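See below for the structure under consideration.
In this view, the complex is presented without one of its protein chains, the others remaining in place.
By written order: A and B. Residues from 1 in each chain.
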Amino acid sequence: MKILIKNGIVIDPANKINSAMDILIDQGKISGVEKIINIDVDTVIDAKDKIVMPGIVDMHVHLREPGREDKETIASGTKAAAKGGVTTILAMPNTLPAIDGAEMVDELKNIIGKTANVNVLIAGAITMGRLGSELCDIAALKNHGAIALTDDGSSVDDADIMLKALARAKKDKLVLICHCEDKSLSEKGVVNLGVISTRLGLRGISNESEYKRVERDIGLAEKAGASIHIAHVSCKESVEIIANAKKKGIKVTAETAPHYFSLSEEGLLDYNTNMKINPPLRSKEDVAAIKQALRQGIIDIIASDHAPHTENEKDIEFDYAEYGTIGLETELAVSVTELIHTGLLTWESLVEKMCYGPAKVLGIDKGTLGIGRDADIAIVAPEKEWEVTKECFVSRSNNSAFLGKKLKGAVEHTIYKGNIIYSMKP
Amino acid sequence: MGFQQETNILTKEEIARAITRISHEILECNKDSKDFAVIGIRTRGYILAERMAEAIGKIDAMDVPVGALDITLYRDDLSDVGDQPVVHKTEIDFDIEGKTIILVDDVLYTGRTIRCALDALIDFGRPKSIQLAILIDRGHRELPIRADYVGKNLPTSQKESVQVKLKEIDGEDRVFIERHENDQNGK
Partner (left out) sequence: MTRTVNKKSQWTHKDLLGLEYLSKEDIELILDTADSFREILDRPIKKVPALRGKTVVNLFYEPSTRTRVSFEIAAKRLSADVINIATETSSVKKGETLNDTGKNIEALKADIIVVRHNCSGAAAMLARHVNISVVNAGDGWHEHPTQGLLDIFTLRKKTGNIKGLNVSIVGDIAHSRVARSNIWGLTKLGANVTVCAPGMLIPPGIENMGIRATEDIGEALSNADAINVLRMQFERDEKGAFPKQMEYFKKFGITDERLEKAKKDIIVMHPGPINRGIEISSKVADGANSVILEQVTNGIAVRMAVLFWLSQAKKGLSK
């Protein structure tokens, strides 16, 4: 099976390519990237005026399986990924039960093998049951196939345990991802602390509850001489702390999600529970700081933090609603709308943050269009406008913070290992 | 749309004469007991009531209590589709218990307004009797109601509307008929 992508603008920062190129795919791999390729193939995709980029590597996704298949499954989540141009996912371990031992990794691997539509990588928990008190058997997690560790959804409160985890992760060459939240500061909060929480009469979550923990975890990583990845950065103080740590040479990488650079707390004025997210949508000032951090490279990675929830868990009293928004199907469009069309980022730097950058952090051979690599490709219509509606999602849930928003930029085709796994309906 | 045509019915002087005559009639009918009060239906009935009380006071050197009744909350068409109502104050600062009440309105038509006013009045107590004074009776009753004192009986068609203008509100005293002609069938 040979596929030829003609006339597209190929963006591949790993190989310093940003120009009109043809791409030949043969037997699931990229076999040619040249100005003009003329050869007999099975399928030709005309990509004139389209962006041809590596498939997105989304290192922060909640697939909910096993345990909450009513919200999402590996099958439905990876189908949503395909629609969003995502070809590699790091699945978060806060399933039911949590991925905290070899058996759970095996079970998950089994489901992935049977049902996944894209590449799904496994993150194991740091502590048993993600309860923060007892370290998992990290070597076993690694040996059975986990490539990262995180207690995402919670932070490891005990600094001593966190330090040990960092040391183990370093030894076993696993990526340690920190959900930074001091629950003693954010307790019961449901929106950003400030003018909006005051107006709405809702409990606030301070910036402090995030950045104090970012500060602590980076300090522990420095002490352990380990690398560390900070998940979903949302506030300006965290940005500053990460920037300083990078200057000092600490091995820290940072990620943010599209909603933190596109939406602010003001969207919550009508108690829209789809915008109830943890960390919360912050002030306009924070949003501006996140954008600048992306531009300056302080934040390395954009990931969706795709967090599906059922309508029963979202369409209820604000205090009772679950935290999180889905994001796999909108992350690229939101990024193109907010970062490319505003001139904040170039296509190369966006691909760096969504494809090549996360692949590097995870240590996987993805996120580029180099010859011989897996043919994981997204073809994007950069000017195409569309409106986010409940009906447009293939995810099992539709709790999107972007419902009703108009976005500019749409995935037309997604190719995974040489197969076209998604094409936009004409 | 049709066009409108106005026909004058009462002048300023004729209105004044009608009020004076009704005032004499009221005194004549109630000569046995002077324990009566005048209550007008907002808004123009109340103004007529004020004028009648003044006229009665002049004729018989007595102080007649005057009240204002707002019947918005008693209307039987309140929940029908239509314009939103305007709620005014009802102001009756005397006890109506045992009194003869002269209820005053500008135009008597279907009788529904008076029905509402009777309901509203009775919520204030139990008057000895209620008599009805009207400036214009234009017919077309839908309820068994009749006026005790009438300024002018005016046969009308239902296509017409009777307009009473009073200077306290409208800047002039005048009564006229407005005829809404419908080019087609005039239904």
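Simple rule for what comes next: contacts are C-beta pairs under 8 Å (C-beta built on N, C-alpha and C of every residue); 3 or more make two chains touch, one makes a residue touch a chain.
Just so we're clear, the structure is a prediction, and the values are computed from it rather than from any experiment.
Of the candidate positions A:Leu174, A:Leu202 or A:Ile326, contact with the hidden chain is made by A:Leu202.
From the options B:Val38, B:Ala55, B:Ile102 or B:Ala120, the residue with contact to the chain not on display is B:Ala120. On the side of subunit A, touch with the chain left out of the figure occurs at residues 193-195, 197-202, 204, 270-271, 312, 315-320. Although one chain is not drawn, its touching partners on subunit B can still be listed: residues 66, 68, 70, 72-74, 78-79, 81-91, 93, 119-120, 122-125.
As a convention for this text, only the chains that are shown with their structure count from here on.
If you average the CA atoms of subunit A and of subunit B, the two centres end up 76 Å from each other.
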